[in-house]
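One protein chain omitted, others in place.
Per-chain numbering from 1; labels A, B, C, D and E assigned in written order.
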Amino acid sequence: MKIAYVVPGIMDKEEMQRREKMLKNWAFSDVKVIVTGVSEGPASVESMYEEYLSIPVTAKKIYQLEKKGYDAAILGCAGDPGLDGMREITTEMLVVGPGQTSMQLAVMLGNRFSVLTVTDSTVASSYELAHKAGVASNLASVKALNIPVLELAQNREETVEKIVSIGRKAIQEDRADVLVLGCMTMGFLDIAEDVQNILKVPVINPSKTGLKAAEALVGSGLMHSKKAFMTPPKISEGKVDKLDELYVRKDS
Amino acid sequence: MKIAYVVPGIMDKEEMQRREKMLKNWAFSDVKVIVTGVSEGPASVESMYEEYLSIPVTAKKIYQLEKKGYDAAILGCAGDPGLDGMREITTEMLVVGPGQTSMQLAVMLGNRFSVLTVTDSTVASSYELAHKAGVASNLASVKALNIPVLELAQNREETVEKIVSIGRKAIQEDRADVLVLGCMTMGFLDIAEDVQNILKVPVINPSKTGLKAAEALVGSGLMHSKKAFMTPPKISEGKVDKLDELYVRKDS
Amino acid sequence: MKIAYVVPGIMDKEEMQRREKMLKNWAFSDVKVIVTGVSEGPASVESMYEEYLSIPVTAKKIYQLEKKGYDAAILGCAGDPGLDGMREITTEMLVVGPGQTSMQLAVMLGNRFSVLTVTDSTVASSYELAHKAGVASNLASVKALNIPVLELAQNREETVEKIVSIGRKAIQEDRADVLVLGCMTMGFLDIAEDVQNILKVPVINPSKTGLKAAEALVGSGLMHSKKAFMTPPKISEGKVDKLDELYVRKDS
Amino acid sequence: MKIAYVVPGIMDKEEMQRREKMLKNWAFSDVKVIVTGVSEGPASVESMYEEYLSIPVTAKKIYQLEKKGYDAAILGCAGDPGLDGMREITTEMLVVGPGQTSMQLAVMLGNRFSVLTVTDSTVASSYELAHKAGVASNLASVKALNIPVLELAQNREETVEKIVSIGRKAIQEDRADVLVLGCMTMGFLDIAEDVQNILKVPVINPSKTGLKAAEALVGSGLMHSKKAFMTPPKISEGKVDKLDELYVRKDS
Amino acid sequence: MKIAYVVPGIMDKEEMQRREKMLKNWAFSDVKVIVTGVSEGPASVESMYEEYLSIPVTAKKIYQLEKKGYDAAILGCAGDPGLDGMREITTEMLVVGPGQTSMQLAVMLGNRFSVLTVTDSTVASSYELAHKAGVASNLASVKALNIPVLELAQNREETVEKIVSIGRKAIQEDRADVLVLGCMTMGFLDIAEDVQNILKVPVINPSKTGLKAAEALVGSGLMHSKKAFMTPPKISEGKVDKLDELYVRKDS
Partner (left out) sequence: MKIAYVVPGIMDKEEMQRREKMLKNWAFSDVKVIVTGVSEGPASVESMYEEYLSIPVTAKKIYQLEKKGYDAAILGCAGDPGLDGMREITTEMLVVGPGQTSMQLAVMLGNRFSVLTVTDSTVASSYELAHKAGVASNLASVKALNIPVLELAQNREETVEKIVSIGRKAIQEDRADVLVLGCMTMGFLDIAEDVQNILKVPVINPSKTGLKAAEALVGSGLMHSKKAFMTPPKISEGKVDKLDELYVRKDS
């Protein structure tokens, strides 16, 4: 089984290698996993606008990975930017969004989950994501750390403290019994277990569960539904030959 | 009051002029309305993938229109592609999505509405849009004509017939008491009144109601909520100087 | 376009003239708007019981306005008393309820709205109204000022202060990002903009938006759905000749 | 225990006596039940407009029954016209709406119920009533016989046949496992058992269950919640002395 | 009318006799009620695990009561353990669950109810029960006293105080306007009226309302729906002769 993790924005090589190492470590021994990325996009995603900026170039990458024979691609941002669009343009390779997947795993473990997201600006879209994931009825709350993505890793200890303090509020005030980390950078800090030990509720790391869900779905012989994510008609009806032709430039 | 209607894709000049004329005709006499567009994008929107392709360049256009002093911009596609992102990057100019707006007007007129969309590939996203619009509980059904967008205008009569036949099913089988046309090209065919006369239920033309809603909201002194659609933190905290800097190219 | 605003209870002439002046001021130049009323009814509406008292005589007024050729009537109470009944007995003239309309405009602007109503006794019916309006899923909360309707205008400053303080709670505690004033007397105090400037979220004035929605719907060629608000069968089947005959007195 | 059944419209004396006899027959031996009425109102209720016409005079009757020491009043129309208003103006006497009560008993017996109502014009308000009753999530469907209220009793056999045929559709197509008769005149035809024997699902007769629910609630020492149905503030704060003063005539 | 109240666990004889006396006292004079029990099971029910332990032996008891000609059986635990299973194996005798029934009566009296349950360990299952009862949309909250069932009666005064204090919070913080006691032992303390007098909202005693609902339903000629609670196919198709044969022991 071959799985690709795609960073939908700009990230330096060392960090990508560090993440690949962690993913390899987490994977079942039957599974090969690589990290790949794009050459342009947002520096981090803290708004829907930045999500949208990331999509066209990342979608192209996803499309190429399918051609290369990957069994699954993990969209490396917990906002799952453009997941539906990417599923429309793939027919053989499963595309997994770790944001929705984490929430879907949360309902396997408890009755009510809270999402801990990075900034206030991503709270509304996290509620929306839970709806897209089909599990909004079990969402207790979304709470923001208000630490910018690019600063999350600068002070690991402070980040853990903030997560614990906000997670505790979610448990006590919102009746959450499962917590979901709402950002891949939080995920790759590998702190879910620490928080779990302190708060005594499951804490879902989207970086790990994105991989594990991909393994489980591919291992079950399952793909995203092409009835739900239909191929764009211009492609399925042969009106364009290549994906790129869906994007037109005037007078060209 | 100055309102701009933005075509988020490639459209020839004659059609844009024809649409501008219609909009001017529909507008209250206190209102100035123009049609503008972008130089690249999808030829038509029949998938989420094409929606995503249209967003970055259209968002830039929206951003410029605010600078030019427009009171409102209408996003000229009934899928409202990227509406939340566009509302994040504007602070003075209202941005209206005609898809959501049409559904929101539908609940002003009846108890259950059905959306008549172009192709099967846009059905799922129409359900999602009703949820985003906050009116999913009153959505009776989404039904597709299965006429490609670019062929809708080729045979006006056939399109009307199809809408009447499918609308009748929505009324009889799904208990719809209001119909919403789910495509701007359908809207600019100006056929809502014809269908309304035949089926005896309100038929909402998104091209017209997008304008009317913009007039009503601006006329009420209202903007989209910046609490709901927060400015991207990198901008609001001054980490970047210009919108363009949110998009980075590696090694540049 | 001719629009009538109907006060469904007892109000002195000066206040009616003041309101008419404000409405004329708010209207597009293409629109003629008048204020009219009834000769009996509740002094103000702070309970469902008072709503019910207002309906029979106001409905008769609405019925007459249709005969006089008005394009729309605005029911001048934010509880929309008897709106469905009034829509049943009109077939050519749109009837608009400013309570529901304000909530429906709220979902055009943000993700979650709170209604600020007058007294605790109108809280439950405001929740019910949001359901009738089809937008209950986006209602964050209903909060009462606990200032009687007839005292709202006595101390404008105090009313504004109360609205600001309670609105702030709705934003902070209930995650509201849009506020709706739930009373026409609040609306005609014309304080929405003041509150909006302080709280930095859209504040919807039902007195203004009731008018603007009527303009938008009539301007779009739309009526309330007769499929949703059916004519009483005794009328549509010709069993009675006049509306008045639906009300019978024993042995008469 | 003393219970009054109030007909909220015009009905001839014989029919009222017949209904009283049936109710006495159904009541537990500890319970006294009478039928009473009003001297003016609609001849039958087949629209919201007629519901509203019935409320003011019926409410006055309800108010008087409380003064006379009744333990409960049953509002004799399955649309429960003005129930909330009537609960606002009573503080010692329970007021029961047989429409909502029937639906609430339905969820005691099965998973999904359908309401069989008289005419298409009462379908939408039946859905609304299920929501008010708090049991809309279990409502399978509302289906109309399309027999006018005043003709239901003219041909008992035909009415039964129609109910059986429409009830069967509700069971087969809408997955209903309980049926609710949505009209008091249907109820007093005393046909629920016949239909039940044919269709093999519980069939709820609102005329009987309205009484039984009143007995059960009074027997449990329970009243409707005055926190939910608050006394109109002008009364509770002593601004008016009598209920009648809430209704004002100009220049009087 | 003959009604049996079944204690689904171990209870001493004196307490069973005390409860029978209370039930006889509450019953209408036309009704005969007895208390019966089982010879093995949990000492009290404070978890789903204990609920499940109680079911097989109690179900057998229920099955026998039907054979003895009872009109209704009340399952004597407010968690309604195994109610659906017991309804599957009865065809002539109504089985009532006092937990769901109390919530269903709650929606007859107000808009939002809170359940006061014994321990934190029963909170989640109370939410689930409200869903099963079809009235989850009106559930304001579930709150735990955190007094073990077997200690509730030891200090009546303290229990009342705790209920009052927690009930007040439900009213003030969760907008409850009706309270439901979520445990039969609480019910047989007969304290609902005391709490009601202090908090001024209806307080539902499941021990009393379970009986009253049974009387009302049997008195209305109604049974639980066999369409909703189907007889196990092995029985209805004659594959086993006796209920006991559904339980098989290996090599026997």
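Methods note: a contact is a pair of C-beta atoms (placed from the backbone, for glycine too) under 8 Å apart; a residue touches a chain by one contact, two chains touch by 3 or more.
Everything numeric in this text was worked out from a predicted model, so none of it was measured.
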Option touching the unshown chain, where A:Glu92, A:Glu173 or A:Glu193 are the choices: A:Glu193
Option from A:Lys24, A:Lys212 or A:Lys239 whose C-beta touches the chain left out: A:Lys212
Positions on subunit E where the hidden chain makes contact: 9-10, 39-43, 46-53, 55-56, 59, 82, 84-86, 88-89, 119-121, 124-125, 128, 131-132, 148, 228-234, 237, 246-250
Interface with the undisplayed chain - residues on subunit A: 26, 28-31, 96, 100-101, 104-105, 107-112, 133-138, 171, 177-178, 192-193, 196, 200-202, 204-205, 208-209, 212-213, 215-217, 219-229
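The rule is simple: only the chains that are shown with their structure count from here on.
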Chain whose Cα mean lies nearest the overall Cα mean: C
Intercentroid distance (Cα basis), subunit B paired with subunit A, Å: 28
Interface hub residues of subunit B, defined as touching at least two other chains: 111, 228-229
